[in-house]
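All protein chains but one are shown in place.
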Amino acid sequence: MNFLNSYIFYIGAFGLIFIGIYILLTRKNLIKMIIGLSIIDTGVNLLLICMGFLKKGTAPIFSRPGIKPENMVDPTPQALVLTAIVIGVAVLAMALSLAIRLYQHYGTLDMRKIKEQKW
Amino acid sequence: MIFIIAFLVVVMLAGAIAACLFRDLLNAVIASCLVSLIASILFYFLQAPDVAMAEASIGAALVTAIFIIAIRRTERRE
Amino acid sequence: MRNLIGIVLILIVASGVFLCLDNIPFGASRENVGDFYNSSGVKQTGAVNMVTSVVLNYRGFDTLGEVTILFIASLGLGAVLSTVKTSSREETTPSSLILSTGCRFLFPFILLFGTYTFLHGHLTPGGGFQGGAIIASGFLLRYLGCPAKRTNPSLFVALESTGGLVFTLIGLLGLTLSGFFLFNFLPKGEANTLFSAGIIPVIYIAIGFKVGAELAGIIDGLIVKS
Partner (left out) sequence: MVNPVLLLAVPLAAAFSIPLLGFLSKRSGKFIPLLAMAFNLAVSISLIPAVIQKPIVVSLGGFPPPFCITLFVGPVGILFTAIIALVGFVVSIYAMDYIREGARQQYHALFLLLLTGATGVVLTGDIFNLFVFFEILCISSYALVAYTGDRAGIESSCKYLIQGSLGSAFILIAIALLYGQFGTLNMADIASRIDSASPIRLFIPLVLFITGLGVEAAVFPLNAWLPDAHSSAPSTISAILSGIAVKIGIYAICRVIFTIFGATDISLFLMLLGLLTLLVGELSAFRQSDIKRMLAYSSTGQIGLIFFAMGVGTQAGITGGLFQFTTHALSKSLLFLATGYMIYRAGSKEISSLEGMGKKMPLTCLAFTIGAFSLIGLPPFIGFPSKFTIVYSVLAEKSTLYIVFIAIVLTGTVIEGAYFFRVIQAIYFKGEKEKGEGREAPLIALIPLVILTLLIIGIGIYPKILSGILNSSASELLDRIGYIKEVLR
C-alpha cells in the first residue's frame, strides 16, 4: 500500500518510457516507431508532472476563495509539459509527413528494406 | 482511490504493450490513443487540469487523427 | 551477446534512475521556484491560473519558442509534401444528409467552445494551446463530414504568421516601454475578471488563432496534398 502510494506514478512513467524505447529498438515499421516515440513522450510528460506534485495539494488555480498558496501543487512542471506536448505533436506531424513521402518513393515502410545508403 | 489509480496505470501499460504487439497498425494507433487518454485522466488526478485538457485534446484526439490519416495514405499491415 | 549487453545497460540505467528517484519522494513538499510563483503570482501577473501566468509571463520566452516549433512543423510539412504531384483527387462518395447537416450544425459550436477556452485561459483551466486544438478538431470534423467544403489554405498561413508576429511584437513593445522583453505592460486589472492580467489574454488570443490555424493546416496538408 505504502509502496503503491509512493511509486505507482513513477512505475507508470518509466514503464511507458521503457516500452517506447523497446518499440523503437525492435520494430522496423516506421509508423510503429513513431507510435513508440509518442508513447515515450507521454511517459516523459507524466514523469515531469510527478516532479511537481504535492500530496493533498490543490490545482494551481485560485478558482474559489480560501485556497492557500502553500497547498497548491507546483505550476512550473505543468507549464513545461504544455510546451513538451506541443513539441511532441510538431515532431509527430513532421515524422508522419516524411513517412508518407517515404511510402510514395519505396512502396514500403519497413526500414530493413529501405537501405540504399551505406554507412 | 489509490487502487483506482493503480488499475488505471496497469491498463495504461497494457495499452502500451498492446501498441507494441499489434500487427495491424490501426489497432496499434487506437491502443496508443488509449494510453494518451488514461494519461490525461492521471494528469487530472495529479492536480494538473490544464495539462489534462491539452493531453486529451492534442495527445488523444488530434494525434490519433493524424496517425489515421497517415495510415490511410500508406499501408495498414506492419 | 548483444542481449546480455542490453540487459546490463538497462540494469545500470534502472538502478541509477532508482537512486535518483529515491532523492525525489513522490508528493513531498520541496523547496522550488514554484512556491514563489504560487505566493506572488496573482500580485505580479494578475492571472488567477498560475499555470497560465508561468506559461506566458514568467516563462513566456519558452512559449514563443514553442509556437515557433509548431510554425516550423507546418512549414516543414508544406516543404516536404509540396513536390507531390497533385493527382486527380480520389472520388469521395458524398456523405449522407444527416452527417453533413450534423457537421454544419456542430462546427460553429466547436469554434465557440475553442474561443471560450482561450479567452478564459487566465481564469479557468485551458488556454491558447487547448483552445487552438479544439478549433482544429472542429476543422477536422468538417473535413471528415463534408469533404467538399475546403477552407483556403492561404487563410491558415496568413493567420499563423500574424499570430506569431503579434506575439513577438508584444514582446518588443514591452522592451521599448519598460526595458524587458515580454514585460506585462498593460494594467493588471482586478483579479478573477475577464479583463485582467494585462498582456496575457492578448497573447493567448494570438496563440489560440495561431495554433488553431496551424493544426488545421497540418490536417489539411496531410489530407489534401498526399
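Every chain is named by a letter (A, B and C) in the order it is written, and numbering of its residues begins at 1.
Note that in this section a residue touches a chain if its C-beta (ideal position, glycine included) is under 8 Å from a C-beta of that chain, and two chains touch if they have at least 3 such contacts.
The shown structure was predicted, so the numbers you read here are calculated from the model rather than taken from an experiment.
Seen in the complete assembly, the chain not on display touches A, C.
Between the chain not shown and the residues C:73, C:119 or C:134, the one that touches is C:73.
If you put the hidden chain back, the residue from C:7, C:99, C:112 or C:165 that touches it is C:165. Residues of subunit A that touch the chain left out of the display are 17, 20-21, 24, 30, 33, 37, 40-41, 44, 47-48, 50-51, 76-77, 80, 83-84, 87, 90-91, 94-95, 98-99, 101-102, 105-106, 111, 114, 116-117, 119. In the full complex, subunit C touches the omitted chain through residues 13, 16-17, 19-24, 30-34, 36-37, 44, 57-62, 64-66, 68-69, 71-73, 75-76, 78-80, 82-84, 154, 157-158, 160-162, 164-165, 168-169, 171-172, 174-175, 178-184.
Please note the rule applied: only the chains that are shown with their structure count from here on.
Of the two chain pairs examined here, B-C and A-C, it is A-C that is joined by more C-beta pairs in contact.
For the pair subunit B and subunit C, the distance between C-alpha centroids works out to 19 Å.
Remark: subunit A and subunit C have CA centroids separated by 16 Å (rounded to whole angstrom). Across the assembly, subunit A contributes 5, 9, 50, 53-54, 59-61, 73, 78, 82, 85-86, 89, 93, 96-97, 100 as residues in contact with two or more other chains.
Looking at subunit B, one finds that residues 48-51, 54, 58, 62, 66, 69-70, 73 touch two or more other chains.
Residues 1, 4-5, 8-9, 11-12, 15-16, 19-20, 22-23, 27, 29, 31-32, 34-36, 38-39, 42, 45-46, 49-50, 53-54, 57-61, 73, 78, 81-82, 85-86, 88-89, 92-93, 96-97, 99-100, 103, 108-109 of subunit A touch subunit B in their complex. By the touch criterion given at the top, residues 10, 17, 21, 24-29, 32-35, 37-39, 41-42, 48-51, 53-55, 59, 62-63, 65-66, 69-70, 72-74, 76-77, 80-81, 84, 123-125, 127, 129, 191-192, 211, 215, 218, 221-222, 226 of subunit C touch subunit A in their complex. Residue ranges on subunit B touching subunit A, taken from their complex, read 2, 5-6, 9, 12-13, 16-17, 19-20, 25, 28-29, 32, 35-36, 39, 42-43, 46-51, 54-55, 58-59, 62-63, 66-67, 69-71, 73-75, 78.
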